[in-house]
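The next block holds one structure in the form of structure tokens; read it before the comments.
Right after this comes subunit A.
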Amino acid sequence: MHSPLSRRLAEIVGGAHVLTGAECAPYVVEGRTPECAVFPGSREDIAAVLGVAADSGTPVMPWGGGTGMALGSPPAHPGLVLGLRRLGRLLEHEPGDLTATVEAGMTLEAFQAELSRRGQWLSLDPPQAARATLGGILASNASGPRRHLYGTARDLLIGITMVLADGAIVRGGGKVVKNVAGYDLPKLAVGSFGTLGVIVEATVKLRPRPDCDRLVVARFSTLAEAGQAARAVMASDLIPSALDVVDGEGLRALDGEGAPGGAALLVGVDGIAEQVEWQCEEVGRLLKDCGLAGVRVLDGTERDEAWRAVGEMPQRAFTDATAGMKWGVLPTQVAELIARAGAVASQRGLRAAFVAHAGLGIISAVLDAAGADAEQVACTLGEWRALVNGSGGHALVEWAPLAVKERIAVWDTPGPDSRIMRQLKAELDPRGILNPGRFLGGI
Partner candidate 1 sequence: MPALTEARKKSLRREMEALLGPGAVLSDPDELMVYESDGLTLFRALADFVVFPLTAEHVAALVRLAQREGLPFVARGAGTGLSGGCLPAEGGLVISLMRMNRVLEVDYDNQLAVVEPGLVNLHLSWAVGARGFYYAPDPSSQQACTIGGNIANNSGGPHTLKYGVTTNHVLGLEVVLPDGEIVWLGGKTRDPQGYDLTGIFVGSEGTFGIATKIVLRILRQPQAVRTVLAVFNEIDQASEAVSAIIARGLIPAAMEMIDQLTIQAVEDAFGCGYPRDAAAALLIEMDGLAAGMDEQAARVIAACRETGAREVRLARDEAERQLLWKGRKSAFGAYGRISPAYLVMDGVIPRTRLPYVLRRVNEIVAGYGLRVGNVFHAGDGNLHPNILYDPRKPGEEQRVVAAGGEILKVCAEVGGSISGEHGIGLEKRDYMPLIFSEADLGCMARVKRAFNPTGLCNPGKIFPSRKGCAEAGFASRPHPIEEAGLAQRF
Partner candidate 2 sequence: MAHGTALEPPQGAGGPTARVPAPWEMGPLALHGHDVDGVNRCVHCGLCLASCPTFSLLGTEMDSPRGRIVLIKSLAEGRIELSDSTRAHLDLCLGCRACETVCPSGVPYGQLIEAARAEIERRHPGGPVRRLFRWLNFAVLLPHPRLLGLAATGLRCYQVSGLQRVLRASGLLRLLPGPLAAWEPLLPRLPPAAARAPLPEVTHAEGQRRARVGLLTGCIQQVAFGTQNRATARVLARNGAEVLAPRAQSCCGALHAHAGEDGLARDLARRTIEAFEAAGVDQVIANTSGCGAHMKSYGMLLASDPAWRARAARFAARVRDVSEFLCQEPLRGPLQPVARTVTYHDPCHVIHGQKIRKEPRALLAQIPGLRVVELSEADWCCGSAGTYNLTQPEMAQRLQERKIAHIRATGAEAVVTANPGCIIQIAQGLQATGAPTRVMHIVELLDEAYR
């Protein structure tokens, strides 16, 4: 039951903070159960844990809220889970500086609640805020619709503290909003999936909460019209905070089976009341020429519910949803690629739903696998990837059953720049103990 490894870990963090055997059930990844799950209470303890792992050559999987653990190539060895839940405090919030420093294990929802008491927020709205932690959001570069105006983690993170594989506790960036001293290590941490170091603390830029925040839902009878509408908004004077397109299947997932389908454009607008009102009206005026079939303006909990549903649509679209992809393409390609990918799926008799940050060219594609075998799913995903890569974009399998992942690579074929990525990994984690084998190019 208690391996030598877990005993050594218990010496560091205390027995109460080490789980083994069946207790590790919540930490199963891709069907593999970790040797143990350990929950250090300090960065020094994390350094010590990593030392133990390095000594025994045990892979370490940093774990925040667990919302993004399906992402990445399946781990070769389960190793140990390093949970950050005990590092969950808000360390510093100075409203006058519009900055806050927070431990990696704090959930986004708890963090936003604290900030909101002083009239501020972190302008990052990925799905599952109640479970997702700051560290996990940064490591997986998770984002939401408001990235259209406010950017992603890379734009908001100004300082980071990481524990490297050799136990070194290193800081990059700082606590001030503008800083070019030294290399921009925060950028390296964002989206690194815990392969370079364990994020333990972050300092982020904040914004004042807007006076007013609304969601304009514009409906169209076709996806092409919605795509055209998105481009019209981009080419206008409007400054929306979000600009999402949802296709017909996506709408059915949101509205329930039997809903009319078509497509929708979701335009977020925030700011002071006068700005928001003008933008809501302007959206209506502008989209009349694009075949607008109906428009609703949502506010309050109705707005929040709608955004939450859109964010979680990929996971909820189909009762038997099997695989999700994330594509990055040019904004002008969004509607056409969705249409073509939809056709690819239906040719194989599969249903697919799409939601896109249309102004940025980020598309979430989800496949309904009801009645399909892994081979069929993998082939469809492969065709999608070829389509996206062929348009100059990139395609990532965000989640899929192990059987599918065995048939299709999670990541695109790495480019020549992956040589530098491998060198970075070799420099910072020479023994390869941090999330080995799960990242691009086998890192």
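On the choice of candidates, all candidates are chains of the complex that A comes from, given by their letters.
We adopt the following convention: contacts are C-beta pairs under 8 Å (C-beta built on N, C-alpha and C of every residue); 3 or more make two chains touch, one makes a residue touch a chain; residues count from 1.
Predicted model only: the values in this text are computed from it and were never measured.
Of the numbered chains 1 or 2, all belong to the complex, but just one touches subunit A: 1. Within the complex, the subunit A residues that touch candidate 1 are 94-99, 119, 141, 151-152, 154-155, 164, 168-172, 174-185, 187-188, 190-192, 196, 207-211, 231, 234-235, 237-239, 271-275, 277-279, 326, 328-332, 360-362, 392-394, 396, 411-412, 414-421, 423-424, 426-428, 439-441, 443.
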